[in-house]
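With one protein chain removed, the remaining protein chains of the complex are shown where they sit.
Coming up: chain A.
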């Protein structure tokens, strides 16, 4: 999992995380599970920079294996082993 564009600052400056997310349902891990897990396990400060309501904050781009998550089903996108999820904040300067 990669957090770019300043989001790494929320996780003690670590950009790349290899994560093993425990999930109840053996077969299915969805993006919404990952978000919840990230929020409680990786984000060290200001979670509001990452999460808004039950999704990522508008302006944070999410890519699953380099594909926009909107095309993969958004919160319901199913994740598999070795998938690469990238979060990029667009809310910083240019």
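Methods note: a contact is a pair of C-beta atoms (placed from the backbone, for glycine too) under 8 Å apart; a residue touches a chain by one contact, two chains touch by 3 or more; residues count from 1.
Operating definition for what follows: contacts and distances are computed from a predicted model.
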item: Candidate names "Cytoplasmic tRNA 2-thiolation protein 1", "Serine palmitoyltransferase small subunit B", "3-methyl-2-oxobutanoate dehydrogenase (2-methylpropanoyl-transferring)" or "Translation machinery-associated protein 22"; UniProt protein name, chain not shown; value: "Cytoplasmic tRNA 2-thiolation protein 1"
item: Touch with the omitted chain, as defined above, among A:35, A:63 or A:85; value: A:63
item: Residue numbers in chain A that touch the chain omitted from display; value: 4-7, 9-10, 49, 57-59, 61, 63-68, 70-73, 77-78, 86, 88-94
